[in-house]
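Quick notes on the structure that follows.
One protein chain omitted, others in place.
Entry: subunit A
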Amino acid sequence: MIDSEPLLDVRELSVTFTRKGGPTVRAVDGVSFTVRPGETVGLVGESGSGKSVTSLAVMGLLPRRGVEVGGQVLFDGDDLLTLPRDRMRDIRGRDIAMVFQDPMSSLNPVVPIGVQVTEVLERHQDLSGDAARSAAAELLSRVGIPDPTRRLKEYPHQLSGGMRQRALIAMALACRPRVLIADEPTTALDVTIQAQIIELLKELVQDTGAALVMITHDLGIVAGLCDTVHVMYSGRIVESAGRRELFAQPRHPYTGGLLASVPRLDAPRGRPLHPIPGSPTDVLRWSRGCAFAPRCPNRIEPCTDGPPPLESIGGRSLRCLNPLAETEEVAAR
């Protein structure tokens, strides 16, 4: 399956926010990745790394004013970035759908759940009336919402956060899209609910054969879910690898830092946490060097001379001049 043609092929995607009288901000800078049918791809990075903007750009959901999007997003041979608006609207929800971070605000507060779920069915599958309603009830029960016929008549505030996210997932998967983009779908939820939602996503993706792009800052989610992982920092991909390789042997110091900063239950008591020093605002412009250099423990002189290239080393892509040694991280554990 992994060897099949990519379903979604993002090439050199860049997003620049321009403001009148203000500096332009390049939020996404030459990001390329592919998603194959049925594959689960993780986009990992901390706040401001450009992962959400990447997903919005792929969906064509960025505002048109003040935003410049470059590169290509190939889906089924079409470049989604240049597709006419009408055709893009047909694709959204039917072929590519998205689940957002905050289920509290992603449902319309004054419209019953049922109307919102049937809306997507009416839009893409020509269902209406009772047929749409029973299909919606079916969907809700598939995402694990009990008593779906009653729930359809209720308003979002009558549902818990987890239930709302389930309803949003139901809406996103209603038309069996081939790609589902989940942008931090569990960040706004309780920890206990998080695991349930991830399980649900995993299950549904397997059932429907959809590819999943999981955008998260949570390495735990990546470890349990993704086939391929792309680590983003300051708008660029700094390391891409299969899940196993990445977790066994992170090569980019940032990836290493992320992994080391995850608190471990099996660590001896009293052992301090390992944060990455500095903050994501301490960045260098990529044009001047590696953006991570100011925080990097492995920094060497050439890091700040110019942008490090993305190189393929042993089945992974790496953007680093002085990567972690093959065994260093394993030994540190």
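Quick note on the criterion: a residue touches a chain if its C-beta (ideal position, glycine included) is under 8 Å from a C-beta of that chain, and two chains touch if they have at least 3 such contacts; residues count from 1.
The rule is short, and it goes like this: contacts and distances are computed from a predicted model.
The protein name that UniProt records for the chain not on display, among "O-acetylhomoserine aminocarboxypropyltransferase", "ABC transporter permease", "Sulfurtransferase complex subunit TusB" or "ATP-binding cassette domain-containing protein", is "ABC transporter permease". In the complete complex, the hidden chain is touched by one of A:Phe100, A:Tyr254 or A:Trp286, namely A:Phe100. Residue in contact with the omitted chain (choice from A:Val25, A:Leu61, A:Ala248 or A:Val262): A:Leu61. When the full complex is taken into account, the listed residue touching the unshown chain is A:Arg92, out of A:Arg26, A:Lys51, A:Arg92 or A:Arg295. Residue in contact with the omitted chain (choice from A:Glu46, A:Glu119 or A:Glu245): A:Glu119. Residue-level contact of subunit A with the missing chain is found at 59, 61, 89-94, 97-98, 100, 102, 105-111, 115-116, 119-120, 123-124, 155, 157-158, 168, 171-172, 174.
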